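Here you go, one structure.
With one protein chain held back, the other chains of the complex are shown just where they sit.
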Amino acid sequence: MNRHLISIADLNRDDALLILDTAEELAQVADRPIRKLPTLRGRTVVNLFFEDSTRTRISFEAAAKRLSADVINFSAKGSSVAKGESLKDTALTLEAMGADAVVIRHAASGAAHRLAGWVRGSVVNAGDGMHEHPTQALLDAFTIRRRLGRIDGLAVTIVGDVLHSRVARSNVLLLRLLGADVTLVAPPTLLPVAVSSWPCEVSYDLDSLLPKSDVVMMLRVQAERMNAAYFPTVREYSRRYGLDADRMQTLPEHAIVMHPGPMNRGVEIAADVADSARSTIVEQVANGVSVRMAVLYLLLGGAQAGGSQLEAAR
Amino acid sequence: MTHALHSSGDPAVGGGEPAGAGTAGAGTAGAGTAKVPPAGGKLVLGPEEIRRALTRIAHEILERTDGAADVILLGIPTRGVPLACRLAARLTQVEGRPAATGSLDVTMYRDDLRLRPARTLGHTSVPPSGLDGKVVILVDDVLYSGRTVRAALDALGDLGRPRTVQLAVLVDRGHRELPIRADYVGKNLPTSQREVVHVLLNEVDGQDAVMLTTGLDQAAQPSAGDARIETDR
Partner (left out) sequence: MTGDGAQPWLIRGARLLGGPATDLLLADGLIVEAGTGISARGAQVLDADGLIALPGLVDLHAHLREPGREDAETVQTGTAAAALGGFTAVHAMANTDPVADTAGVVEQIWRLGRQAGHCDVQPVGAVTAGLAGSRLAELGAMADSAARVRIFSDDGRCVSDAVLMRRALEYVKAFDGVIAQHAQEPRLTEGAQVNEGEVSGRVGLTGWPAVAEEAIIARDCLLAAHVGSALHVCHVSTAGSVEIIRWAKSKGWRVTAEVTPHHLLLTDELVAGYDPVYKVNPPLRTAADVAALRQGLADGTIDCVATDHAPHPVEEKDTEWQVAAFGMTGLETALRVVHQAMVQPGLLDWAGVADRMSVRPAAIGRLDGAAGAVRVPAAGHAHSSGRQAGGTHGSGSGTHGSGTHGGGSYEAGPALVHGRPLIPGSPANLALYDEATRSVVDPTMHASRSRNTPFSGVELPGRVQATFLRGRPTVLDGKLTR
């Protein structure tokens, strides 16, 4: 791991555990009378969102503000980006504003990676195309660890549109790194052709896996997939790969149900499942703030790479 | 490229903490990192002396706080936490009722964060009854510049509003840079700034000792050469 958080693939196990442990400490801040730490006073975090994602942006914003950072929200709509400014020029603008960290959400895979080459500050990937969404995976892992006490040795089943899902990609890498056994379940059309090279198992049969799953993670079915011959109808998808109350009954007593949101209730997850006690969906949102605080603290809380001391020492 | 997210190789973790205070946010979530006693160091306090010093501090606390009513002993990680526990045990012995303890990590409030890679956080825990109206005694192993205590006071302010805040340290080595003094001191130890005080505690290091070495002798000394980095501020 370097001064950016772009891909789970860049983390080792110690890095990942450090983030989770730090998040565990920072989660307490939410319960204090003063929900703020002075740590990042004077640092500027830019939320650079080229895709609409209110929940992720708000989560990062809350995390940065709880650490006393200055937050600048830069969304593509109505900005110079909409007028055709290139990502590079936008990056140079942010650079000129003195951004210490840029949190970027972009429809193009690799956008965070490219941005990191153009700015001096830290880059945090808040979702790039179909590539990765590392903080989502970290908050999912954090949620699993809080609920079930561990990650190592757990059976995690990830269900849905793996092909287009940055969440699935990041989660497979992270959960495997932390010792979980991950199985992907999807119609074959929604799995990458080379999925056999991923560090996980693959199945087309959800029902056979549920009784052995400690965690079931349902992925969102994007509207644009629904009419692109990935599956015949939404109803058939839901019948074969949706999690309804009957299917949930077959899970072990302790098993939890996760969803990165936003949900299509009635498609990949039934409403009563989403609202059940097994569901961690609301916790995931709260945990997202703690995990993002941890990431921002670990990237910005010390001497910064761009900021000289360390760089000079090396 | 820095290794901001690496837990290993972070000079804030492990035996490299040079000022010997061992208080600078070592260890994850209270899991302190054991120190090896420095070779050639001068023994300042042995186990028995440490025991006596803590007993004396406990008695002073009882005297000055009306029998330790409403007292909460907040240890500053890493080695302030076991010290707080030892003091609490003594107060309990004398008074016959359990004394409240907790830990207060000050990392996020430090004024030198930008001088090093991000530090691993210590654990903060406060008794469920909270701090409001209580007598909080901060416990640390070494008092040096006073900057850790300053950070602890800021951290306390975000957690509640104690009636009184006091400070207990095992060793006061002088060289204060802020208007801060300890209310309870186990040992006043005049030092030069080049010297390093090493506090070893059984709970963390497997033995009790306070030792003094000349900073330049220490292999673990970071080469940055900036004396400010090497203190426990």
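Order of writing sets the labels: A and B. Residues in every chain begin at 1.
By definition in this document, a residue touches a chain if its C-beta (ideal position, glycine included) is under 8 Å from a C-beta of that chain, and two chains touch if they have at least 3 such contacts.
From a predicted model like this one, the values you see are computed outputs, not experimental measurements.
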One chain isn't displayed here. Which of the visible ones does it touch? A
Tell me which residue among A:D21, A:E61, A:D100 or A:D128 touches the hidden chain in the full complex. A:D128
Per the whole complex, from A:T93, A:S109, A:S203 or A:Q222 the residue touching the absent chain is A:S109
Among A:F142, A:W198, A:F231 or A:Y297, the residue in touch with the chain that has been omitted: A:W198
In the full complex, which residues of subunit A touch the absent chain? 9, 86-88, 106-111, 113-114, 128-132, 166, 169, 192-195, 197-198
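Everything below uses one rule, namely that only the chains that are shown with their structure count from here on.
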State the interface residues of subunit B toward subunit A in the complex, per the touch definition above. 1-8, 28-29, 105, 108-109, 113-124, 154, 157-160, 224
Looking at the complex, which residues from subunit A come into contact with subunit B? 1-3, 5, 11-12, 14-15, 17-19, 21-22, 24-26, 28, 32-34, 36-39, 67, 122, 297-305, 307, 309-311, 313-314
